[in-house]
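Missing here is one protein chain; the remaining ones are kept as they sit in the complex.
To keep things simple, chains are lettered A and B as they appear, and every chain counts its residues starting from 1.
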Amino acid sequence: MKKILQVALGIVTSIGGFLEIGSVTTAAQAGASFGYQLLWPIALGTLCLIFLVEMSGRLSAVSKHTVIAAMRDRFGFRFYLLVLILMVLVSFLVLCAEMGGISLCLQMSTGLGFPWWAIPVALVLWLLLWRGTFSVIENGSSLLGLMTVAFAVGAWKLHPDWSSVASGLIPTRPSEHAAKYWFIVVSILGASISPYMMYFYSSGAIEDEWDESYIGINRVIAAFGMTFGGLLSAGVLIIATLVLKPKGIDVDSFQQVALMMTIPLPNWGFELFVGGMAVACLGAALEITLAISYLFAQGLGWNWSENAAPDSEARFCTVYTLLIPIAAIPLLLGIEPVKITILSMALTAAVLPAAIIPFLVLMNDKDLLADHTNGFISNTVVVLIMLMSFALAVVSIPLQYFGS
Amino acid sequence: MKEISVEELIGTHVVDSEGKKLGRIHEISAERGEDSCLVDAYYVGGRAMIVRIARWAVPSKMSSALESKLVRPFRIPWDEMDLSDPRHPRATMCKEQIKRVAR
Partner (left out) sequence: MTKIDLVRDVLDKQMLDRNDCELGRVDGIVIEFPENGQPRVARLEAGGSVLAGRVGDWAKKPVRAIASKIGPKRLSPVKFPWEKVKKLGRDVHLDVDKEETTALAWEKWVDKNIVDKLPGAKSK
């Protein structure tokens, strides 16, 4: 019974934790510009994330080591340092974007500009990490983030032509604006396949003291939780297709995404969007901050645990205490969060090989995982999607920024 | 008594007694006793790199089998390595002799 409840909670928190400013903005852009045509990268990204999340949980449950710890053990300091630098830089940008997302939601509810909210948001984020435990943070924000189920409801209420929606799952080439199309593909993939999720999830498995008996639960949580989360992203795309595309509105602000919710859900659409997204971005910001702190602490051998008091994990806590105010600086300077979001998602796709290749080597190590190493399908799916993301990122990022 | 750190040695190029290149040191094996740990041999060469990478991806029993059957790095016993200049290690045997010693 306890395990059934854990599965249920795990799935619910995965759904609530899936959406954040990156997935929503990229899905809305995709729908507004290309309609259903870009559903396939959402599906691919979600599929890849299911595998990665399941693998992270399995690695930790069986080896009792986190992904980061295992990486330093196996690949040595210099390789770890390279991954640390790349992941911290990219994750930092994503953190700025998420804090920006919360600030934008507050701007939309109060009218006060987002730079004014940078400091209060940073303070709340820090307080939650300083005083909160792992389960309170993970479960609390994810349960509240279930407000984002409004996207699925909204999409359903607009009565899309489901056969057209289904055809969007098949990759097609764009008839025009190819550079933009592929750039959005890359951004969607980067928004879905977030390396910080691997580090966060595997650390969570250790914090929650998972063992081999959790392997089945882990699979169910990863599969169902991420699938439902991906469906929410698809919901955003469908709404954008039906509301924004016919009007030729290109998504370049969060406000447009909020307003599009008022068509399918005229009474509560805006409020649900603002409330749900604020919590979803907060949840993502907490995860990213912890992931970066874990990257330092686990790789360098410090004590770490979100469940322990700060004075017993001083260096670990200092990382996030310094990180959060620094991440607030771009917002204080008035840099538009959506711009940071789009760039950070694309860069995430570009650095995926640095995160995934060592991870895959670990997942095939029988010394670490005994009988629970990857099968052919896991390896193949992840490698293919990673290579595609990387190749597209390398080509499309310069095209988008320098070619247009 | 001279002290050299493992990190200083790993990655340094080794030459044989005639100055011919053998490759880089990739691993140092040791024999662990009750209270001591004595250096046994240095593993050198491009093939040692393959073994080192293979060890990440295959279990230790399998990688030993790989090492002995398919991939044979140069194995330089501790008493055949001149580390008077740690940055330029030199085997005291010539390349052909070392190959014969490899597992």
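One rule holds for everything that comes next: a residue touches a chain if its C-beta (ideal position, glycine included) is under 8 Å from a C-beta of that chain, and two chains touch if they have at least 3 such contacts.
Just so it is clear, the structure is predicted and the values come from calculations on it, not from any experiment.
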item: Touch with the omitted chain, as defined above, among B:15, B:28 or B:94; value: B:28
item: Interface with the unshown chain - residue positions in subunit A; value: 63-65, 69, 72-73, 76-78, 80-81, 130-133, 300-303, 307-311, 314-315, 317-318, 321
item: Hidden partner interface residues of subunit B, rising order; value: 1-8, 10, 26-33, 35-40, 52, 55, 78-79, 83
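To be clear about the criterion, only the chains that are shown with their structure count from here on.
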item: For subunit A paired with subunit B, centre-to-centre distance based on mean C-alpha positions, whole Å; value: 44
